[in-house]
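For this view, one protein chain was removed and the others were kept in their places.
Chain naming follows the written order as A, B and C, and within any one chain the residues start at number 1.
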Amino acid sequence: MTKQVQELDHVIIRFAGDSGDGMQLTGDRFTQETAVFGNDLSTLPNFPAEIRAPAGTLPGVSSFQLHFADHDILTPGDAPDVLVAMNPAALKANLKDLPRGADLIVNTDEFTKRNLSKVGYDKNPLEDGSLEAYSLHPVPLTSLTVKALEDLDLTRKDAERAKNMFALGLLSWLYGRPSEGTLNFLEQKFGKKPEIYKANVTAFQAGWNYGETTEDFSVRYEVKPAPIAPGRYRNITGNTALSYGLIAAGQLAKLPLFLGSYPITPASDVLHELAKHKKFGVRTFQAEDEISAVGSALGASFGGSLAITTTSGPGMALKAETVGLAVSVELPLIVVDVQRAGPSTGMPTKTEQADLLMAIYGRNGESPVPVVAAASPSDCFYAAIEAARIAVTYRTPVILLSDGYLANGSEPWQIPEISSLPDLSTQFAFTTAPNPADNGDGFQPFRRDPVTLARPWAVPGTPGLEHRIGGIEKADGIGSISYDPDNHDLMVRTRQAKIDGIAASIPPLQVEDPDGDAKVLVLGWGSTYGSIGAAVRRVRRTGQSVAQAHLRHLNPFPSNLGEVLHRYDKVLVPEINLGQLALLLRGKFLVDVISFNRVRGLPFRAAELAEAIEEVISHE
Amino acid sequence: MTKQVQELDHVIIRFAGDSGDGMQLTGDRFTQETAVFGNDLSTLPNFPAEIRAPAGTLPGVSSFQLHFADHDILTPGDAPDVLVAMNPAALKANLKDLPRGADLIVNTDEFTKRNLSKVGYDKNPLEDGSLEAYSLHPVPLTSLTVKALEDLDLTRKDAERAKNMFALGLLSWLYGRPSEGTLNFLEQKFGKKPEIYKANVTAFQAGWNYGETTEDFSVRYEVKPAPIAPGRYRNITGNTALSYGLIAAGQLAKLPLFLGSYPITPASDVLHELAKHKKFGVRTFQAEDEISAVGSALGASFGGSLAITTTSGPGMALKAETVGLAVSVELPLIVVDVQRAGPSTGMPTKTEQADLLMAIYGRNGESPVPVVAAASPSDCFYAAIEAARIAVTYRTPVILLSDGYLANGSEPWQIPEISSLPDLSTQFAFTTAPNPADNGDGFQPFRRDPVTLARPWAVPGTPGLEHRIGGIEKADGIGSISYDPDNHDLMVRTRQAKIDGIAASIPPLQVEDPDGDAKVLVLGWGSTYGSIGAAVRRVRRTGQSVAQAHLRHLNPFPSNLGEVLHRYDKVLVPEINLGQLALLLRGKFLVDVISFNRVRGLPFRAAELAEAIEEVISHE
Amino acid sequence: MSEATEAPRLRSLTLVPHKAGLSAKDFKSDQEVRWCPGCGDYAILAAFQSFLPELEVPRENVVVISGIGCSSRLPYYVDSYGFHSIHGRAPAIATGLAASRPDLSVWVITGDGDALSIGGNHLIHSLRRNVNIKILLFNNRIYGLTKGQYSPTSEQGKVTKSTPYGSLDHPFNPVSLALGAEASFVARSVDSDRKHLQSVLRAAADHPGSAFIEIFQNCPIFNDDAFAPVKQPKAPGLIRLAHGEQVRFGPDGSMGLTYGPYGALTAVEAASVPESELVVHDATREDPSYAFALSRLDSGDFAHTPIGVFRSADRTPYDQAMAAQLEAAQAGGKGDLASLIAGNDTWEVS
Partner (left out) sequence: MSEATEAPRLRSLTLVPHKAGLSAKDFKSDQEVRWCPGCGDYAILAAFQSFLPELEVPRENVVVISGIGCSSRLPYYVDSYGFHSIHGRAPAIATGLAASRPDLSVWVITGDGDALSIGGNHLIHSLRRNVNIKILLFNNRIYGLTKGQYSPTSEQGKVTKSTPYGSLDHPFNPVSLALGAEASFVARSVDSDRKHLQSVLRAAADHPGSAFIEIFQNCPIFNDDAFAPVKQPKAPGLIRLAHGEQVRFGPDGSMGLTYGPYGALTAVEAASVPESELVVHDATREDPSYAFALSRLDSGDFAHTPIGVFRSADRTPYDQAMAAQLEAAQAGGKGDLASLIAGNDTWEVS
């Protein structure tokens, strides 16, 4: 029978199941198909901190949300239109986010007494009518899969494992996704295990056919490709983009890359990714702790590498003393903080923006450090290159802020031409400047470039530039130990002036205000770019004007920021913290900015944000 | 012959010599005598970071400045009236601070060709007339001392060592200081070495007699006792006062004291002092590093001790992660940061106020910690007790800020009655509140006191209160692990509310404005109290009005601070940093405060500060 | 006195209150245990919980402190006082608690990354100080919680997420490291052998001062069968150490140990050498050289892997020494606050 096709402009799907059910993989594949199909999309993986909580329990639930549309979108979406629940726990954990009327596909096989009681269902929700509000599609996913694979010689366990491919097949049919990508993927992944490979392919097709044939699914949905700028695209997560950005920076600066790191969620994948690329001469060192990680990086920087250390909040705190040393000896260093929910261990797999003030002020003494933040998964690539530019140009540690949402979230990325990337190797004269090798009065490690105030980066192995550096205060110019009171005051101010001076190399803050008459500005930083943009659009759709601007540089600020802030009657600053950027804006510009804060370990919901914006506008 | 006596209202003396010359001891003794005599006084020791730089070199110079007067004074003074220079290096290093006309007493024996050239004098300044501007008293201190001791059987080295006592005797005579104290002191110190004891006493008397007899000193000075509030007094340094304050807090809270510390200048003396007082049941643990120091303290706090960790800037940075854990588990902990000049190693023996923002923001996540600062050496005693009050009442880590100037500086202190100190033991219900042992629903480690929001402090060994704590986010009340988004938001806000709520227990900020019509307020914090007070006085002496207020609590601020700030046309905020308190005031109260910053590793000069104040007033 | 009717108290608990008659379930908390199916941590937890009653210590006087890692979640599952602290710092936190509370039985739960990587410094210092804490190191030779990076005990060349080309680091031998750090008690056991594990826990609890126990723990997810060679029914290389007994192992105990040149212990056919030359295990020797030599038998390939108590030599525990100093100082009476702050150089102003 042919099915009716309904066109939609966007869909939000959430796959939810047990950690063992392979929901992340299912989501990734559906994402790839969707990207290839040409929709714009945004994803939000969500998994427990435990490696594997007991099967079938609420803490064990893992989910993957995908938002795709025929227009460009900015967030993984607030509430799913479709929920795929592989077991009762997945249903219970996610139902509260499901709007009435939404499609609900459940794996009935898992709704056993035992599993139900595990999560405190005394009655079976599939039967007690409690799900009436939704369009329920009960599917015996497990048994259908096992049945489809009965001809293959597989253990029942292996057969059951393929049920996520059945689900993927079904959903792929439901939304008319292409399937070549997935078939190729399965070939690459299981090529060496033909039975498993066959099992997955068969399950996928069985799912597809199930949709095709069963009565239950009377409509099929179509979401047209989005009008996206022409070019070559790929889907990319923030951690991958960040890793590639660092490798690119090394190439662009013509410097060997060195990463000193200690594993920590959600930053570990950057270490994993960089460790793969020895072909690019990347040295990765898994240190014994974060202090050694940043220390080794500083040592490598002293030796002339583009040195990096990557971590998350708790590790960031541990690096503070060594970053302070880097400030004092003025060597390039990239310190990546993939923020997670705190304080302390907090919620390792959840996102947050609460390390901003630590990044700026979390060291003893006057210890200024530039801070750069990424705005979206693919933007992590460019943010990393910008961090490297500042580090090598100004001979300073730079803190690059990402977060758990960017790290694991993904989006389509138009792959840039290498030629379009900045040539960092011309950004600085390596080793000797501003000391012409021939200048009479010998080499002075703290003589500064008049423009950037950068000191020479004189690496061991360079004859004639032998010198000693250290964390004790140094005499201006010659750099030998000095306890002279006025010299200290001068050096403290010079180090600050050098960082403040970076503003001269930063593009002015762009404000997006299509109507041109907005009285309210929404100013954000970091990973909230997408949700703020989506919220701003909603507000504009209601005919109201609102301006949006987003900060890449948190220290120093772009030089026109003060002027921008004063241009608007009201400035709303949404942050996933208690108002850290707001404090800086108020303190530096004496502007009474309004904070919007939700510290829930999740990205903002566009809806709640739009409400907040309208609230502010209405009080105009 | 009888000498003419001239009366003075105040005198500033600086003893300067080689690290080996015992200038600190000489200064201490003169200070004691002066205190006993009844003058008000303030001191500023100043010694090199090196243990002992080579004898006779500039880096090796150690000095001790003492300001005493017949009225109450607040600073060690800007420029000395008298400089005692034990060698050419001491002369060269200190001459620039000496106002024309000042008395200059030099030990001529040390002005040999060799010593002169060591510090780059090609001519002998005692002879080339370069010192004409001063009233020069050349005294062959060494040879006179050796001569005075020739009857004792001593090595020449030992004899020479006594020359500082000769100098002390001379100065004691010159300013009519009592000498019993010193004689007793020498007896205690050298009682067991009779020859050395005799040597020192004899040298002291020889110095005294030298003044009495020689023509060179025609006048003798008299500085009348200051009208000081009646009571029992002692002289005390900041580190000693801080140590006593901690011991007192333990007694007042009826809790055993535990100190986990790792030595670091200028904080080590607190460890040294507390280690002496096992009679008070004080446990001191010299840890392997700062992380272990604060960790052990947190462990002791978990066990019911009043736990402390002491350090300075670099060590403070290392403690950040563990302090964050203390914030998360909400246990009492006192973290003492005796600030020194940074960044990084900086200038370990020099003072600074640049750790304020690190104290408030230097941890990952939203991690609020109360911050308290001491204003003068003796005030360290009360600041420590206040820190303890907040810690035990609110079950939170508290950061107590002192600095190098307070740590080693000293002043007379009216010894308080124990009965006048707060009873901390009533400040909190130990272990079970707010959980009545008998309440039905079991013990909830994160159920809060409705007023303070403090959670119960349930120590191991208490039956029925067994519970688990950790750095992962906790469910409100029951305290088990929770990744619930709304719970996290609630807990983040509750922890913040608890700290903000401390303001309710803080006295309102007092403003001192004798004329009552001041338009300019000078607001400070920490060790600048003295210099600001002195500067304010100078300004008032010129007939101008200016108000002064000083913050003991940096987080949270006293509840009336905003109101106070808005009461004045202009607010000047002097800080020995680049404007850290200023940023907080601007950010929280949107007041355009004016910063005055000198980051020289030294206290402000009252003169420069007075100038700055007048500058601000003049622009009124 | 051998005629003692009731068993003497475990020696590290002399200052801890006594309470008999507790059972394993008294130490089970209401928290649901969250490890992967088949994780060795389950077995260790069970062994630990059913051993705790043997301490004859009231529940409230037992404290379990951990760092961060899969293993470090254990305190949540034991119904006593527990502290799930931060990565690597458990020994430091436990030191402060144990030094200030000699009336507690303090246990540290840690992993190979937690204890030997980030926490290495605290570990070696707590061992040399002989603080009265019992350290259980769950060694799965991998970082579990962070999903499978190599650890300081992973074999060289190990391919993991962070070392796709194989790791370069030469691993620590935890027993050798502890012995080099002056540990007074060092032992090793295996997650799957509850009887043996509990015998080691008992010995640790009986030892005054710090005890270090390495426990081979299987991580089926990221490093499955890492210890397979010593887990086979009759693992030929597994050497069970028993104090005072001849070291015998291999096919029905046919193998023994003798001293080769330069004090290297060598495995031999017991029958092939005179009885007198076979090593009789002595864990109490003051000189750790013998225990160290034993630890070197384990060359990483599990050809010869001793388990049991390598060393158990008495030394005054840190907390007792600290308490003694306080008592001595207070013998002449406690301090008087008023006279302390007054000092002996005061003056009156009237």
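Methods note: a residue touches a chain if its C-beta (ideal position, glycine included) is under 8 Å from a C-beta of that chain, and two chains touch if they have at least 3 such contacts.
All of these numbers come straight from a predicted model, not from anything done at the bench.
Among A:S19, A:S305 or A:Q444, the one in contact with the hidden chain is A:S305. Contact with the undisplayed chain is limited, among B:P59, B:P485 or B:G562, to B:P59.
Across A:P59, A:P140 or A:G281, the single residue that touches the chain missing here is A:G281. Within the set C:D103, C:E155 or C:E182, the residue that contacts the chain not displayed is C:E182. Between the chain not shown and the residues B:S135, B:T265, B:Q496 or B:S559, the one that touches is B:T265. Across B:N94, B:S296 or B:S344, the residue that sits in touch with the chain not pictured is B:S344.
Contacts to the hidden chain, counted on chain C, fall at residues 117-121, 124-125, 128-130, 152, 165-166, 168-173, 176-182, 259, 262-265, 279, 282, 285, 287-290, 292-293, 296, 315, 318, 321-322, 325, 328-329. Hidden from this view is one chain, which touches chain A at 32, 35-36, 38, 181, 228-236, 244, 247-248, 251, 256, 258, 260, 277-281, 283, 285, 287-289, 291-292, 295-305, 307, 321-322, 325, 329, 381, 415-416, 418, 460-472, 480-481.
On the side of chain B, the interface with the absent chain consists of residues 50-55, 57, 59, 262-265, 268, 271-272, 275-276, 278, 284, 286, 288-290, 314, 344-345, using the contact rule stated above.
Everything below uses one rule, namely that only the chains that are shown with their structure count from here on.
For the pair chain B and chain C, the distance between mean C-alpha positions equals 44 Å.
Across the assembly, chain B contributes residues 321, 325, 329, 470-472 that each touch 2 or more other chains.
Annotation for chain C: residues touching 2 or more other chains are 68, 86.
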